[in-house]
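Have a look at this one.
Removed from the display is one protein chain of the complex; every other protein chain stays in position.
For clarity, chains are labelled A, B and C in written order, and residue numbers in each chain start from 1.
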């Protein structure tokens, strides 16, 4: 039986600032990545998001980012592996306070933005971060870019790892994403994006920008909940996956 | 047998900024209050402080403060009980990541600065904060000002509470501290300060600024490690307590 | 001839976070209070807002707040007069960089949120802040609550002061606003709010919550641009003022 998780970044509001249609997108996803106060989110927002996910029966993961609220964690920062590890531990711990208080189990950890990209390519960084996660709770699942250094680092120390794919992004031969700055990096046609995703889940294959088929793990599909269009797409991809006989379920169920 | 804890605020450095003689003072105290990144401390400092406390066999507690690094958490902020509760949970959770990773148990939670003073007097605030602590771990000990709303709130919901006294501060009839802005608020003579402390521990009495004896609980004595003088005082008060037959031990042992 | 200014808070977005319909409301107001990075706003937002105000020929003022982005500057902080003065200077200076670069003159300074309220009531705070403004540029106009300590402090040191009134708020006998926590604090009926405002401008009188008429200075009316409704009200009050023969113009023209 085919299974896949749908994950989205949530809890990105901050103080008086609101971002994201959290309640709407939570109805369609199976795992929520909750911002932890460095690139987005604040303690009240974290608490509210965890309780909302619990109410709608969606699994919760920590979504640590760079300490750069002004840049929303999207700008690269040359932090050291030691700093990376400590920043992840701090943020995962902070969110754990709210999952413990809510009586739910934290399912996974997924890095945010530039932190995610850095750890996808940098072995030393990835190793340090995964060690940090393991030190807090070896039962946490590491959610990362399919085929990345981050996934390899998690598996190397015995953590469970889940590979994430993108419905609307083009892939290169080595399994990495075509950078957004390059032409053809995005799959704009919704039907094509969904068809590609179904193939990744069922066949474990994706056609690269060069027209070649490469193998890919698709435990989870990254979706967005920033605007009504994005939420509409999540609803649509969920329906289509189910029509194709694919069960949409949480990460833990997918990888077990 | 008489027992008392010595506690001090540690881990208050931040990035390139260093405050406190943490290693020196850790040799003489039995409980360390570790800053959690809001008023002081950063993830690397928190990790280092927890490991240092573990190495020197000193118990660790969280020391949450207001989100005001520029004011070192010493300025009052009119946050709501809901905000207070969420801020405490966030900070306690963040430090828990480092105590869990270090394989040690977090012993207690003590608020910092203006947050401490606010929760000592405000019942609604104290109740919200203590609920937050309980939701994370009902085994955490609440360390607060002897005779305060904070202590009462902890006891009211079944948390273990430990009362803190100050060697160098004058007390009022109702058991509260004489504000620093008033004459006679400080006990400058070291011998007098130590003698008063010994009496608080042994007899459970302190002479107020008006010359009256009032009852006081002294589970823990607050000391400082900012400078060589302060550390010298900690060493001295520790020796004198032991000479008086008082065991200096952690909070958990004192209240059990 | 009757004249009045319409002012609104703008430039409150931050990084990836957007607040306010700045372009829409700028068409109807005559003075914009631009956030300076402490409670809201960031350097790019400040630059964009100043250029937008220039394009739409609206006068610009600095809108300094407390260093509390998480609380949007709405929570009281017990800072000292020296801190208040330095915080205002820092923020006014930062915005001056963008007005100078844009080739426009900064017209005024209006405090934000809890900072505004504090300086409306606290003489020492108001004096320190107005001195800070004067030290930077004695030609800056201080915009503050009609009848407040802030206005008196500005006038006492020879700064030009402009008094602000609220269309939708009830007043007390002493000219202060009825706190939002009390019943009857808001004037919900739009027509009544506009009629009250016209009377404040033309007759210099307002009826208090107790039914008494008191004198009030109305150099500027505070309006909002957070949502379509608010912008609609700004458009309406502007039309009605003009119909009543009141010229809507900038603060400098009103008080000269």
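Please note the rule applied: a residue touches a chain if its C-beta (ideal position, glycine included) is under 8 Å from a C-beta of that chain, and two chains touch if they have at least 3 such contacts.
All values derive from a computational prediction rather than experimental measurement.
Colleague: Of B:4, B:19 or B:109, which one is in contact with the hidden chain?
Modeller: In the complete complex, the chain left out is touched by residue B:19.
Colleague: Pick out which of C:8, C:21, C:34 or C:95 touches the chain that's been left out of the picture.
Modeller: Selected residue, touching the omitted chain: C:95.
Colleague: Among C:18, C:47 or C:235, which one touches the chain that has been omitted from the display?
Modeller: C:47
Colleague: Over the whole complex, note the residues of subunit A touching the chain we left out.
Modeller: Here the touching residues of subunit A are 67-68, 70-71, 75-79, 114.
Colleague: What is the set of subunit C residues that contact the non-displayed chain in the whole complex?
Modeller: Looking at subunit C, the ones touching the missing chain are residues 37, 43-44, 46-47, 82-83, 86-87, 89-98, 100-101, 132, 135-137.
Colleague: Considering the entire assembly, which residues of subunit B contact the chain that has been omitted?
Modeller: Against the missing chain, subunit B presents residues 14-19, 40, 42, 69-72, 74.
We take it that only the chains that are shown with their structure count from here on.
Colleague: I'd like the Å distance between the centres of subunit B and subunit C, where a centre is the mean of that chain's Cα atoms.
Modeller: About 43 Å, centre to centre.
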